[in-house]
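Let me begin by presenting the structure, written as structure tokens, before commenting on it.
Not every chain of the complex is shown here; the ones you see sit where they belong.
Chain IDs A and B follow the sequence of writing; residue 1 opens each chain.
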Amino acid sequence: MAWNTNLRWRLPLTCLLLEAAMVVLFGVFVRYDYEADPHWPEEKRHKNIISDSENDFYYRYPSFQDVHVMIFVGFGFLMTFLQRYGFSALGFTFLLAAFGIQWALLMQGWFHSFKDGYIRIGVESLINADFCVGSVCVAFGALLGKVSPIQLLIMTLFQVTLFTVNEFILLNLLLVKDAGGSMTIHTFGAYFGLTVAWILYRPNLQQSKERQSSVYYSDLFAMIGTLFLWLYWPSFNSAVSNHGDAQHRAVINTYCSLAACVLTSVALSSALQKKGKLDMVHIQNATLAGGVAVGTAAEMMLMPYGSIIVGSISGIISTLGFTYLTPFLETHLKIQDTCGIHNLHGIPGLIGGIVGAVTAASATSEVYGHEGLVHAFDLEGGKYNRTTQLQGSFQAAGIFVSLAMALVGGGIVGIILKLPCWGQPPDENCFEDEIYWEIPKKQENAIYHPEDPPSSP
Amino acid sequence: MAWNTNLRWRLPLTCLLLEAAMVVLFGVFVRYDYEADPHWPEEKRHKNIISDSENDFYYRYPSFQDVHVMIFVGFGFLMTFLQRYGFSALGFTFLLAAFGIQWALLMQGWFHSFKDGYIRIGVESLINADFCVGSVCVAFGALLGKVSPIQLLIMTLFQVTLFTVNEFILLNLLLVKDAGGSMTIHTFGAYFGLTVAWILYRPNLQQSKERQSSVYYSDLFAMIGTLFLWLYWPSFNSAVSNHGDAQHRAVINTYCSLAACVLTSVALSSALQKKGKLDMVHIQNATLAGGVAVGTAAEMMLMPYGSIIVGSISGIISTLGFTYLTPFLETHLKIQDTCGIHNLHGIPGLIGGIVGAVTAASATSEVYGHEGLVHAFDLEGGKYNRTTQLQGSFQAAGIFVSLAMALVGGGIVGIILKLPCWGQPPDENCFEDEIYWEIPKKQENAIYHPEDPPSSP
């Protein structure tokens, strides 16, 4: 294939057109919500709010910043594990996420906070925009090294749109709870990305295989991503939960689940290698599955031991997935999943949805208190007569809706991305920064490596 | 030039004398403010404060920590892009910032919170000290690789002093608003640093040119700096804004501006290279210009679309600056600007000042509400009769004052730093850690690089 990978006019035009559209759409639609508007002092008086500390900003800003770090540093550095793809991993994540959060502010605004012709944004909008982009970053993980930045921008445009529709169906029509996004972010993102990867299947990818692996330092860089994802995941799962006990509980559950997940991931990683050696791929990825798998139920009464069980199981399944399922998918289903997102987001996302459904279905007013139960599941207004069993069923339905949206949406977007005009790399130049980046050519003249011997065992 | 770069007695003496002076001055002057004093419970009763959450600590501490990370991790790692200057980039930033924050607590204390013979410090003082040091880090960017740590400490001593005087003129005499420091931090810091660089011009710097570039991994390290700066910039621009809506709004505006800036930086970076390849220098730097350029106006009613416009323009101008202006400055104006701070802080700082002046001048009580307008611009007390148009003029005056202070101050400090006794490196040893650091000599014996071939294409 002799695709033209010179993006000189295509990439700038795509970026500038998208940004110009943002200016117009933001100009027409986007305004500050009342907590970020200078009328806030009057509003406070009006609503009998006695302190600025009641501004939602102070409840959510620390969590927002953590989530923000997860998207750009977490996902970005996690994908630097490839030996020659660090610039692209960081740079393309940066690009798609920067565009994605703007587009998500609009899309989610139209669906969730559109009033009197305007979208009203505040700190929770920023968190939700980052969440939405998180889903795109998940999908990017399957495609890493095989797509151009233009393809990523187009995918972001469509995926954010579909994400928002799916989220609207789940949260506003089915009225499910999914604070940490096991279904809306991870399941949707993973199966969307896998479907796109399936359509973009490259039969001759083995021509780039020697670059589809890590080197020592690239693995260390990837650990920056892993650790910031792991550490801030409690913020991720609690960022948009109700003030007070729900946010508090979501943090505790996520903390417990992730801790347990590390031990089982390490256990399986060692058990699956004949010399008992640990594999960095598992440490970098499977240790995070526990955060995904408690996403939906984190704010519910999952209980600390429940979280530990969920985390333990996720770590085991995820590590097994990296060892057995990823090669199977590639060989038999023709899905080339670069980062193994099926093991980190796909299956754990499904687990998360199921755990959420079961936890919701088994909720009782003994455990939650009557007021607590109504509060936790919003059993008011349209949901006044919904039992927790019914809530559980709706939660389960949410999994299937997310899957369906991901498969259909991913199929359509995959076909669009298959067009040969987007500057994608040829099979022999995948996983290679040099296609899209000016690479520094000169190494320091060995002063720091005087004993790096030319011939060695 | 045969300067003596052995700092054995000069550097320790400088550090110890400065630190001894800090002990004495802190002992004489610095005390806790009432919110950090054990009399707080009585104070609370006295002032009818009903909750500890009203302690300013809880409003500002998360932002403080983000700003703190930006100064040391953000600026520090951003400057590790040079192939052999990572130790110095991190170590000297660490050193100058650690000294600078102490000296800034004193200087800013004398000017802003001096009461009954004592400086009263609290969390806002810590933020302002970090801000002040941010300005020194900006100036350091122009000098990176060409100065000794002693020169940096001397520059910090003087620049912090001048920064505080300039800030006092702007905030207390002209009564301008500059929450994110477009004028006080970025414009002042950049033109101060450029003036120093102009005076310290090295005609034979090309002897070190082969080291004035990046290598693959040094570019990845620099991205750590870029991303933490980019992610925490909303905290930077909102850290000292009024509680409530102003802080909230500053975050939203900065978030939008930075997102837009990434797209236009990428667009220009690709458009300016004949094969359309992206340049890491632009991704590392120009993407941040949007944060600088909304510094002054972030807490005002710039509107989300206004922020996006400002961010988009800054990204374009900054990228163009890196491509055309930096070489021009070096060749024709004899200003060697190692990190291109003119493009990241200089011009965007000026844009920020102008945007702030225009936004202030066009503020109306329709948009802000009467109470909101008074609150936003402190139109009380001495400013009771000031119109927003007049406020805009004063804002504009602030830009010129900052520029003038920077040029005059930078000139004087540059002349002091030109004295040959500070241990500066000779022209052929610039951008080289080995002058000031013990460098590890032994590389692992190739076990991780067994196929690193001695001869290759």
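By our rule, a contact is a pair of C-beta atoms (placed from the backbone, for glycine too) under 8 Å apart; a residue touches a chain by one contact, two chains touch by 3 or more.
This is a predicted model, so every value here is computed, not measured.
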item	value
Complete complex - number of sequence copies, 2 represented	3
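Convention: only the chains that are shown with their structure count from here on.
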item	value
Rounded Å distance between chain A and chain B, as computed from the means of their C-alpha atoms	32
Touching residues (chain side chain B, partner chain A) in the complex	50-51, 53-54, 58-59, 62-63, 66, 83-84, 210-211, 213-220, 223-224, 227-228, 230-232, 234-235, 243-249, 251-252, 255-256, 258-264, 266-268, 270-271, 273-280, 283, 287, 301, 303-305, 308-309, 312, 367-369, 371-373, 375-376, 434, 439-443, 445-450, 452-454
Residues of chain A defined as touching chain B within the complex	6-16, 18-19, 22-23, 26-27, 30-32, 35-42, 44, 50-53, 55, 57-58, 61-62, 65, 68-69, 72-73, 76, 80, 86-87, 90-91, 94-95, 98-99, 101-102, 105, 121-123, 126, 149, 215-217, 221, 224, 436-440, 442-445, 447-454, 456-457
